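Pasting in a structure now, in structure tokens, and then I'll have a few things to ask.
All protein chains but one are shown at their positions in the complex.
Read from first to last, the chains carry the letters A, B and C; within each, the first residue is number 1.
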Amino acid sequence: MAVGTLDTFPKLLMHHAHARGARPAIREKDLGIWQTWTWKRFADEVRALACGLAAEGFKRGEHLAIVGDNRPRIYAAVCAAQCLGGIPVPLYQDAQASEVVFPIQNAEIRFAIVEDQEQVDKLLEILPQCPTLRRIFYDDSRGLRHYTQPQLSSYEKLLQKVDGAFIDAEIDKGSGSDTAAMFFTSGTTGVPKGVVLTHHALIDRARAVAEMEKLTDRDVVLAFMPPAWIGQNIFSYAQPLVAGYCICCPESAETVVTDMREIAPSYYFAPPRVFEALLTQVSVRMEDAGAFKRWLYRTFMGVAKRVGTRILEGKEVPLLDRVLYNLGDLSVYGPLRNVLGMSKVRIAYTGGEAIGPDLFTFYRSLGINLKQLYGSTETSVFVCVQPDGQVKSDTVGPAVPGVELKFTPARELLIRSPGLFKEYYKNPQATAEAKDAEGWFHTGDAGYIDPDGHVKIIDRAKDVGQLADGTLFAPKYLENKLKFFPYIKEAVAFGDRRERVCVFLNIDMDAVSNWAEKRNLAYSGYTDLAQQDAVYQLVGECVEQVNADLARDSELANSQVHRFLILHKELDADDEELTRTRKVRRRFIGEKYGSLVEALYNNQQAVHVEAKVRYEDGRTGMFSADLKIRDAKTFAPAAAKHAA
Amino acid sequence: MILSVENVSLSFGGVRALQDVSFDVKEHEVRAIIGPNGAGKSSMLNVLNGVYHPQKGKIRFRDKEFTDMDSHEAAALGIARTFQNIALFKGMTVLDNIMTGRNLKMRCNFLQQAVWFGPAKREEMAHRRAAEEIIDFLEIQHVRKTPVGRLPYGLQKRVELGRALAAEPTLLLLDEPMAGMNLEEKQDMCRFVLDVNDHYGTTIVLIEHDMGVVMDISDRVVVLDYGRKIADGVPEEIKNNKAVIDAYLGVAH
Amino acid sequence: MDFIFFLEVLAGGLLAGVMYALVALGFVLIYKASGVFNFAQGAMVFFAALTYASLLKLGMPWWGALVATLAVMVVLGVAIERVVLRPLVNQPPITLFMATIGLTFVLEGLSQLVWGTQPHNLELGVSDVPMESLSRATGINISQFELFAAGVAGILVAVLAVFFQYTRVGRALRAVADDHQAALAVGIPLQHIWAIVWAVAGFVALVAGLLWGARTGVQYALTFIALKALPVLILGGFESILGAIVGGLIIGATEKLAEVYLGPMVGGGIESWFAYVVALLFLLVRPEGLFGEKHIDRV
Partner (left out) sequence: MLYREAGQFRSSYAEDQQIFPIRQDRIGIALLLVVAFIVVPLVGNQYWLSAILTPFLILALAALGLNILTGYAGQLSLGTAAFMAVGAFMAYNFVLRMPWLGAIPSFILAGLCAAAVGFVFGLPSLRIKGFYLAVATLACQFFVLWVIQRWGWITNYSTSGVITAQTIVLFGYPIATPAAKYLFTLSIVAVLALAAKNLMRSETGRAFMAVRDMDVAASVIGIPMMKTKLLAFAISSFYCGVAGALYTYTYLGTVEPEAFTLDLSFRVLFMIIIGGIGSILGSFLGAAFITLFPIFLNVFSGWLSHLTGQDISHAVISNLEVIIFGGLIIFFLIVEPNGLARLWQIAKEKLRLWPFPH
């Protein structure tokens, strides 16, 4: 059976179990060492699990909810459901109970496979609202011994004697056009929508990029993002089943950094905020290093900034710089890549959100082959990918083979690709809005094609606005430039249909507290530190540097930041200010903190704020504080050349 | 009835730490010992595991009776304990501390260990696996290889509990496991103590000051005051027992 | 063996014990005040004797040399406390013990470097010949020198006893010995006290040095009498002055008797280890020595 005709994931799995049975499919750090699941063992587990599900009455076309962290058994559950022609529905393991209700009701889910007691309690809590939920299977039985609910049963009980003929028949029934999985987009607006994706869509896109990047079964990926995110699913489920490479699951959230260094993946994908957090961690730790190391780091990072990317792309570089860079590679970049576990990275992608150009070049100058990609859940991720050799910091690259692009007059990007989703589940109205008659999908992102044929994304179409004087206002681009500074963790820019741009800022607790300690600045907690004048001054300098940069770019000159305030609390997904993938929900924040936005615009020096805050253990309480507002120095476009 | 203390009296020179104390502990029970400072709680625990030898009375554990048991004999019988102020081995890492807890279960002699390959290596790996299960159980994977001295107080308490569990005891004596902990650490420790009782079926004798904790997690409570037992029963009874309230509020004797 | 000879040997042993006690006294002083077992006390004895003898040789009158050596010993004592012990203040006793071993080697090297290595004999004006009057009366001939040494030791002990019991500094010293923190809390200047203690220990080392120097000649072997003081301290306990004296006497006597009576049977030369065996046997019976208190370690 040539690889080509394998049009469903179970068929691919059986092929790998046959072709490379002894090769590692999944490694999991458990009980202190990396436990290995070979392809054969993984296939046997899937077949046994599928038999179990069938015995429990799981029908073809039915949905299976899967809630849990990256664990071999969670991926086995996905494939087992697909063997029976069922549709796995991965849900975010850190989602609130209320956020899980809609998907289960919407897909009338009867069966769920979850990881541990925390997820079981979540499902039990919403049982009354989801009458359809009949059976819940848990993997880690810790603490569940005395639970008596009838719906509950352990994963082990599901593992049945393998009825080979039955399973092979079921797998053969499957075809490319069947639905492979359904992902609920948290979306920055409104009710979540169930994106239905067929085997063909996912496999086609996965294979197109696998061939483009020449992925082999020798590659290794570390799976540390939530499985419910399409990005993680493509990299640790779809593509491994296409290319046959091995995915590794870290032991726990705290040990991801050490596990990353132990595994040293060759193929890496993460949203921009992971790269931001990594950069902040590097700069904070380098801050504590001795004088010599700091000097060494600064000088060689300077060299890297100057020539790093050119050397990575093999372009011409003066001999002295090349020698200096090699010296730097031996003493700084090499060890830095090694400590971050990135020394074996052949291909690293960033996507899901726009990434700040300075952050992007930082990693490339270190010799890490970081590239941008663009896509969304509805397009099976791969729409545009920067191939090796054509990497630019402010574009998302040309279209992937098989994808057609076009732009509406309002600059909205439309695409047509075999990877398009079939529909929004039980939401024909939304499907019609998103996919027009000729099959063009409205991405909702604004952008244009640059001379090299690369797509340049400006921002979400809805958010791209114009200042009162009509010039372009791209909040995401501005926010990314602000977030490059280690002290700023999150930024929300306002300016649509207004004369000036103002900004909410969130400080990065680690970086700023470390900075404060160095100047022995006393503070009691996050809010107290955020409101200190010294911190406003520090953040103000960062804003002014961004303004200086913006002034040099004619198009964006007058979207410089005029006034800013530092929020009293960190924006949090639990308070719905961020999506589950930590993207800013600008509209929701604008409404929730409307009084603050007004205060920014009518020149108040401070504003009193009360907000409902949800504590860790679910209790909510009232919170009040006076937030200072500061003006930031802006630069005339021409004069900016020699400032800063 | 797994353990019964019969008329035990203990004194150091003139100081009478325990006077004629008797109580029993049922199998798989969480038994709390409470009382104001200096009531003799720690001394009672030290008698139970053979660190102090009582002048009068005897202890019946399972079916064996003894008065002057030595502490490492108690360990061999399956009695493990933690200390009020942490007694960890500062020169070793977390993993080594927990592995030391398993010494009673290891059979290889020092020659086999010197050769390492063969039985000694197999045994070491098997016991490492058991230690890892305890590390996983107590959620301290991220500090597995750190020297114990560098850990914060809460984690050190957890490691000490881990070392006691490593011996797979039938009776676990906890000497104020939650002293000096913040609310969140206390909740974690309560969860661990209940999980130990539930998952491993270990009988637990617990000394604790925090009434909230005692009332929540203990099946029965003994109250000591000035070395004498003044009350014994279910938490509810103890809560409104006049003698106990007086002892704590310090009514004149 | 007739009884007279036994008495003579006993007396000789007791008087030799006095010499051990003198050295042991230095150990007790420092241990009492700072909990440090100062292994270098022996080297200080050697250093004192060597300094005194060398100064004499350089032509200084004996009382001049005495005062000069005393000054040198006091300065040495204070310097040791300041350089070696203050940085190690709350280290475990074993670390302090090893530090003093290091100190022993430094002092040995220093003394030989400064004053050269050839041995001196020391003349205190008291001849090592039996006192005629005494031997005539009792037939026991005990050397004048040993009596003189016993007298000096007796005076020294009396002075120290008075110093500890009745003077203000003495009382402070005992307080420090009991509990450093408490003494500090009451306002006793700890560093100051330790400096005094080490200076006094220097003085005692000088006295012991002179007596030992006169008896066996000033040479390198002196440093190892510290090893002999160890069993004395074991018997007498580390904290009590009386214990040091009594312990010294016991060790001196038993060693001499064993030498005379047991020695020939097993080939002689047993004095090198006999004292240790005695101390060891005693230790197994009463680990804290004659006068030491029993430690109850709270769990």
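The rule we apply is simple: a contact is a pair of C-beta atoms (placed from the backbone, for glycine too) under 8 Å apart; a residue touches a chain by one contact, two chains touch by 3 or more.
Quick caveat: nothing in here was measured; it's all calculated off a predicted structure.
Q: From the touch rule at the top of the page, work out which displayed chains the omitted chain touches.
A: It touches the following shown chains in the full complex: A, B, C.
Q: Out of C:76, C:103 or C:225, point to the residue that touches the absent chain in the complete complex.
A: C:103
Q: Who touches the missing chain here, B:15, B:125 or B:249?
A: Answering carefully, the residue with contact to the hidden chain is B:125.
Q: In the whole complex, not just what's shown, which of A:14, A:197 or A:342 touches the removed chain?
A: Result: among the candidates, A:342 touches the missing chain.
Q: Could you please point out the subunit A residues that touch the chain left off the display?
A: 27, 29, 32-36, 261-264, 285-286, 288-290, 293, 296-297, 330-332, 334-339, 341-344
Q: Contacts of subunit B with the missing chain: which residues?
A: Counting over the whole complex, subunit B touches the hidden chain at residues 49, 51, 70-72, 74-76, 80-81, 83, 87-92, 96, 99-101, 103-104, 106, 108, 110, 113-116, 120-121, 124-125, 128-129, 163-164, 167.
Q: Which residues does subunit C use to touch the chain missing from this display?
A: 37, 83-84, 87-88, 91, 93-95, 97-99, 101-110, 112-113, 117, 224, 227, 230-231, 234, 266-267, 269-270, 272-273, 276-277, 279-280, 283-284, 287, 297, 299
Please note the rule applied: only the chains that are shown with their structure count from here on.
Q: Would you identify the chain whose C-alpha centroid lies closest to the centroid of all protein C-alpha atoms displayed?
A: B
Q: Per the centroid of Cα atoms for each chain, what is the distance between subunit A and subunit C, given in Å?
A: Distance between chain centres: 77 Å.
Q: Can you compute the centre-to-centre distance for subunit B and subunit C, using the mean CA position of each chain? Integer Å is fine.
A: The answer is 48 Å.
Q: Which residues belonging to subunit B are in contact with no fewer than two other chains?
A: Answer for subunit B, listing residues that touch two or more other chains: there are none.
Q: Which residues of subunit A are in contact with two or more other chains?
A: Residues of subunit A touching two or more partner chains: there are none.
Q: So in the complex, which bits of subunit A are touching subunit B?
A: Touching subunit B from subunit A are residues 30-32, 142-143, 145-146, 251-252, 254-255, 258.
Q: Would you pull the subunit B residues touching subunit A in the complex into a rising list?
A: For this pair, the touching residues of subunit B are 128-129, 132-133, 135-137, 139, 141-142, 144, 195, 198-199.
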